[in-house]
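Shown here: the complex without one of its protein chains, the others still in place.
Chain lettering (A and B) follows the sequence in which the chains are written, and residue indices restart at 1 in each chain.
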Amino acid sequence: MAALTQRAGEDNPLAPRSKRLGEKVILAVLFACGAVSVVTTVAIVLVLANETIPFFRDVSWQRFVFDTEWQPFGSDLDVVRLGIWPLITGTMHVTVIGLLVAVPIGLAAATYLSEYATPKVRGTLKPTLELLAGIPTVVLGFFALTTVTPFFRNVLGFEGIDFFNSFSGGLVVGVMLIPTVASVSEDAMTAVPNALREAGYGLGASKSRVALRVVFPAALSGIVAAIILAMSRAVGETMIVALAVGSRPTITLNPFVQNQTMTGYIAQSVGGEAARGSFQYEALFAVGSTLFLMTLALNLIAAAVVRRYRQEY
Amino acid sequence: MTLSDEHANEVNGMQQSTTTDPGLAAPPATATAPDDPTVVTEPVFELQDVNVYYGDFLAVRDVGLRIPSNEITALIGPSGCGKSTLLRTLNRMHDLTHGARVEGEVRYHGHNIYGPNVDPVEVRRRIGMVFQKPNPFPKSIYDNVTFGAKIIGYKGDLDELVERSLRGAALWDEVKDKLHESGLSLSGGQQQRLCIARAIATEPDVILMDEPCSALDPIATLRIEELMRDLRKDYSIVIVTHNMQQAARVSDRTAFLSLDVKEDGVRTGIVVEYDTTDKIFTDASDERTEAYITGRFG
Partner (left out) sequence: MATTTTAPTTDRATFEQPKHRARRELRIRLGLQAATLVGVVVLAVLLVRVLAVGLEFLDWGFLTSLPSRIDPSQAGVSPGLTGTLSLMLIVAIGSFPLGIGAALYLEEFAPKNRLTNLIETNIANLAGVPSVVYGLLGAGLFVGILDLGRSLLAGGLTLILLILPVIIVTSREAIKAVPNALREGGLGLGATRWQTTYKLLLPQALPGMITGAILGLSRAIGEAAPILVVGATSARFRNSSPLDLLEQFSALPINIYNYTFDPDPTFQAIAASAIIVLLGALLLMNGIAIYFRNRASKGVR
């Protein structure tokens, strides 16, 4: 009989030898690590609500939604302007311009990498795009403010561009988003099985035709998800816009004037007069809640698009 | 978590396998010479009404077997009929497959291993397993062999344990000068013998082998078969093999499994016949066994 494992005269030799308490403790610790994520989400919601709810006790939601200016400075709650739309306008400018830059370029890059490039070329270009993705946004903000805007103003001589404006911010946000759009779309496109491409080539279609008419539609859910994801990141981007867009939120269609985004407002207002308990402090969280809900909605939509429309091969 | 899902492939691929070698119905006369008669005394395993489910799918049904100690028992049959599934019920490996469920009783020396208050870890420390593809740990040969013993808290002489186990697996002479090299540096056959050494190092009672030679060349295969015959003295061995000549060569008893197909097309694995190897290969009772042995199907 096995000397190492058997115990003599035992009624049930297969019973657990020890309570294995150590294992149970370890399991509990590991579970706690996993649970941190749930706790974090709950904490975000609670912390945001903690200041947003008092805010809306003093400020009516109509005022928040319909007032046309955002001027929260001052001490008299009845006098300050607390309309969210100017901030949303700034965010929208940056997002739209950013997508106008990132989506065509990102999709083109994805198409090139997935359909045209040799493995060697891919091996050099993909890491370079990843490099771009790794640049801290504060550095990109520096670039936007000190290089891009002066380029348009001084080198190209456009006089209608303010020193701070949403256009430069949008451009650089777009550049920041190129790797995101490119890599998610490229994943979607390379996932399309070769058999489909070969069917296209077999019918005499050229490379660009196959890419556009065969691969694109097949990868569409992934591509749409990439775009929505990029939108969400544009909305949430802070440092580029805090540096380049400005601090004067305005409802306007002109992207060349100064403006302010929701994220820029939050970043620029901390450390200022927003003492805890003041309505400016609460306003920070109200804007933060709006931001959180917008990006959450976009992320959920992106996930739903992938789930519902993904072609199963 | 989805540890043994790969073995569910055996279930999912419920199709007739390609025949290995037709013919060779009669085993060589010297291959098996069981010392005991057809009656099994002192079984190491007693299975009763065993059903195995993967989710809602019944993979193997109504198994009742008495497996003797210190003998080699082979499970043969066409691929996909549940041989590996059945083997894995003997050491509770199905615990690790999500959705797998075992009904019935599997008694090991009288104790139902699926009973309450049974620790599967204790079960596996007594019932070892060798897998189809040799899987030595990415550690030294020495550390491979001592792994199981250290897990249990063995306090004795590890060097002696390593030599004893490697000798028992007929590997000692080949590796005694390179015990601290990686186990992965060995050839396929040597790796499998290392896995056997690793398994016997904890002095289990039983060794289960799931197609242990299917990834090896014929020469390595024969060495392992020799080894099995030696191991029989100290261990009970249950082996799954799709190579029926191998079963004929090494085993004392053989169980033939096949697929039972109902009118609605549902396929379930069953034990068609279980007897001494001699009887199975020379004078099978069931015509399905006969058909498989003579290569008419499978």
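Criterion: a contact is a pair of C-beta atoms (placed from the backbone, for glycine too) under 8 Å apart; a residue touches a chain by one contact, two chains touch by 3 or more.
The shown structure was predicted, so the numbers you read here are calculated from the model rather than taken from an experiment.
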Given A:P13, A:P179, A:G222 or A:P255, the residue that touches the chain left out of view is A:P179
May I ask which residue of B:R61, B:R198, B:H242 or B:R288 touches the chain that does not appear here?
B:R198
For the chain left out of this view, which of A:I53, A:L131 or A:A304 touches it?
A:L131
If the hidden chain were put back, which residues of chain A would touch it?
5, 20, 22-23, 26-27, 29-38, 40-41, 43-44, 47-48, 50-51, 104-105, 108-109, 111-113, 116-117, 125, 128-129, 131-132, 134-143, 145-147, 175, 178-179, 182, 204, 206-208, 229, 232, 235-239, 242-243, 263, 266-267, 270-271, 276, 284-285, 288, 291-292, 295-296, 299, 303
Extract the touching residues of chain B with respect to the undisplayed chain.
1, 3-4, 6, 91, 93, 96, 98, 121-126, 128-129, 131, 133, 135-138, 147-148, 151-152, 184, 195, 198-199, 202
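Here is the rule we use: only the chains that are shown with their structure count from here on.
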For the pair chain A and chain B, the C-alpha centroid-to-centroid distance in angstrom is 53
Chain B residues touching chain A - in the complex, by the definition given at the top
108, 111, 113, 115, 117-119, 121-123, 125-126, 149, 152, 154, 202-205
Provide the residue numbers of chain A that touch chain B in the complex, in ascending order.
1-6, 12-17
